[in-house]
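Encoded as structure tokens, the structure appears first; notes follow it.
Just one protein chain is left out here, and the rest sit where they should.
In this document, chain identifiers A, B, C, D, E, F, G, H and I correspond to the written order of the chains, with residue numbering beginning at 1 in each.
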Amino acid sequence: MLYLVRMDVNIPHDLPAEQAQEIKAREKAYSQDLQRDGRWKHIWRVAGEYANYSVFDVESNDELHGLLQALPLFPYMKISVTPLAQHPSAIAQN
Amino acid sequence: MLYLVRMDVNIPHDLPAEQAQEIKAREKAYSQDLQRDGRWKHIWRVAGEYANYSVFDVESNDELHGLLQALPLFPYMKISVTPLAQHPSAIAQN
Amino acid sequence: MLYLVRMDVNIPHDLPAEQAQEIKAREKAYSQDLQRDGRWKHIWRVAGEYANYSVFDVESNDELHGLLQALPLFPYMKISVTPLAQHPSAIAQN
Amino acid sequence: MLYLVRMDVNIPHDLPAEQAQEIKAREKAYSQDLQRDGRWKHIWRVAGEYANYSVFDVESNDELHGLLQALPLFPYMKISVTPLAQHPSAIAQN
Amino acid sequence: MLYLVRMDVNIPHDLPAEQAQEIKAREKAYSQDLQRDGRWKHIWRVAGEYANYSVFDVESNDELHGLLQALPLFPYMKISVTPLAQHPSAIAQN
Amino acid sequence: MLYLVRMDVNIPHDLPAEQAQEIKAREKAYSQDLQRDGRWKHIWRVAGEYANYSVFDVESNDELHGLLQALPLFPYMKISVTPLAQHPSAIAQN
Amino acid sequence: MLYLVRMDVNIPHDLPAEQAQEIKAREKAYSQDLQRDGRWKHIWRVAGEYANYSVFDVESNDELHGLLQALPLFPYMKISVTPLAQHPSAIAQN
Amino acid sequence: MLYLVRMDVNIPHDLPAEQAQEIKAREKAYSQDLQRDGRWKHIWRVAGEYANYSVFDVESNDELHGLLQALPLFPYMKISVTPLAQHPSAIAQN
Amino acid sequence: MLYLVRMDVNIPHDLPAEQAQEIKAREKAYSQDLQRDGRWKHIWRVAGEYANYSVFDVESNDELHGLLQALPLFPYMKISVTPLAQHPSAIAQN
Partner (left out) sequence: MLYLVRMDVNIPHDLPAEQAQEIKAREKAYSQDLQRDGRWKHIWRVAGEYANYSVFDVESNDELHGLLQALPLFPYMKISVTPLAQHPSAIAQN
């Protein structure tokens, strides 16, 4: 089951740079783990912004929320979720 | 090169039903042609709305605009385009 | 799996009254069928508005979309969907 | 009498972690007390966000405000309230 | 129990003038009846707009909704409701 | 002459608690003085929010601004003013 | 007493041209009468839009509303009013 | 002197197609005349939308407004104007 | 050439009071100099807000920007500019 997720990152400028780097490194590793196991299906950079659009493929709203709130950058992101359904004109299955 | 596109359809209620059906049939055929040739990479229904999120894979802004303005439903849609770039955490290439 | 859904109804004033009544009667019957089978779990009127907030309990985004687009009033409604997850402070299961 | 309430939590990043934890623990206990006595009828997590939608069942606007402003997280939340009425298609009483 | 209600009137320009006049006459009579019985406590014109801010004093959300949806102009108005509570600095009781 | 005024209070979390208390005490005294002399005609709490809707009865825009900018909480509030006129359906004079 | 007023004109495209011309002619005459008697102190075109910003100098909210609702174009305009006060840095009196 | 102008076109679907074509032909000729004489310096299509961003080079706000309100599509467009100034980092003069 | 300018002042609460006073004193002197030489034609307080609407009379967008960015409060203000043109119904020249 697919969800489109937009994440806008806003790291406070007074967060120590070292701490920010450490959080971002964990974020990247976490994201790549989920991409490899197939649940974080797509991740694209929004051109010009510190933001991404992603597509998640999970079993339920609960699973999605669990994955998102475990993001190391979660406290510094504005996230919005759009549930996606099969489009009648799509030639592929979601 | 990828673009996220959101399309919200709003067919006026006084458009004759037959005409609306004919336009939608052409829209579907057109969309499936572009999906088959790889340029309309994804199309998902926004759950609960007469709207879709799509991903297009084209060579340029001009090619994207050409495809979108040729949509049979173009006069009845509100469209917004977000250019996408490679995300540094993505394990796949755009 | 729960979803909060807001529906704002906007029937064009030049729709014949008889036709509007017929659509609303079908809407009511359809809604009550879904309430009885447990998928349309709650429906509340927004005080002062021709709108409702509802909670649906379905298996998937696709099932939700299928139910919503089959609403007789669907062409005359603005619908927005919020996927809900289990809250860690809730004493009940969703 | 029912009210839909949306709460968006925004804890300043420079609030000491210990203090934040203590507030959250009190919030949870307070919420569960009100759930048990029936006034906080539903609480759902908004998928992907540090936010909830809740339904309260109270006697008056004053009772609702009293409950909300006593929330330990009240100073760190944006709250919006929607008064709900009986929907004519509902098969259950509010 | 008090509610602040804002009503914005938007009568379609192709509604026959006679019909519009008849609706407005009924609206005025209805409003004055409710003012006299004390439930429509205040009504003020928003300067420069075809809109009003009103205060209603009723027993419940349901009673409020019943009064509002019975307004002859209801199909032509955008209404928003704000539930009011006793302010701790007020020297009068709501 | 009446004005509807909405005030949203937002006290920075790093303002010392003692200072905040002292400001709020002065705000309350000031508000009650103006209520007693008839110029702050109504004050209602917006249910669930640290905000109020008030009605002022003053001679001019200048008098209104003078009263509002003298509020002890003025630097911590977002204020919006709506000038009110006599409504043709009102049975009372403003 | 001064008010800043913005008016956005939106004449329905199916209003007969002759009728529109007649309304606009009356609007112009009415506006110039009020400019001559000093109550419509300024009127400026918003560059690129069918809209104006105006300043009115009247005795009260009621007088302002009376003038505005008598505008021949009133049914076809969106109007917003901002009450103005004396600025402490102004070298002129309002 | 430069201005950025965004124009969103919205032709009513019940405008006769022939009339729409005639207006668009005049719009194109008018635009190209102004481009040739240097006052309509740039015109770009917003990808995916029936809209453009343009840059005008004129002597004054009045000249700009005169050019824009003479557009054959003016009654069917939403226009917004942003006045531009010389940027201190620009290597070219506006 | 006229421009309507809205300025919303937002001085951070942790700016030392003395520094804030000094900036405001310079702002006032600067504003009055420009009022006296005729370029800052009007300045009005927005009733109830720490904001003003002003009208500037300058030769160009560049001159306007130069004046505004030199405001001592410029770093603490949100400014929006609306270019004004001669209104066809105005009895005075801009």
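Annotations
In this section, a residue touches a chain if its C-beta (ideal position, glycine included) is under 8 Å from a C-beta of that chain, and two chains touch if they have at least 3 such contacts.
Values in this document were obtained by computation on a predicted structure and should not be read as measured data.
Considering the full assembly, I:Leu68 is the residue among I:Leu34, I:Ala47 or I:Leu68 that touches the omitted chain. The omitted chain makes contact with chain B at the following residues, 1-3, 60-62, 64-66, 81, 83-86, 94.
Listed for chain I, the residues touching the missing chain in the whole complex are 3, 5, 12, 14-15, 61-62, 64-65, 68-69, 74-76, 79-81.
Along chain A, the points of touch with the absent chain fall at residues 13-14, 45, 47-50.
We take it that only the chains that are shown with their structure count from here on.
Traced through touching neighbours, the fewest hops from chain C to chain H number 2. By residue number, more than half of the contact pairs of B-C reappear in one of the listed pairs B-H, A-B or A-C, namely B-H.
The chain with its CA mean position farthest from that of chain D is H. The distance from the centre of chain C to the centre of chain D, with each centre set as the mean of the Cα atoms, comes to 23 Å.
Between the CA-based centres of chain B and chain E the separation comes to 43 Å, rounded to the whole angstrom. Chain D and chain E have Cα centroids separated by 28 Å.
Across the assembly, chain B contributes residues 14, 45, 47-48 that each touch 2 or more other chains.
Every pair of chains meeting the contact definition is listed here: A-B, A-C, A-D, B-C, B-H, C-D, C-E, D-E, D-F, E-F, E-G, F-G, F-I, G-H, G-I, H-I.
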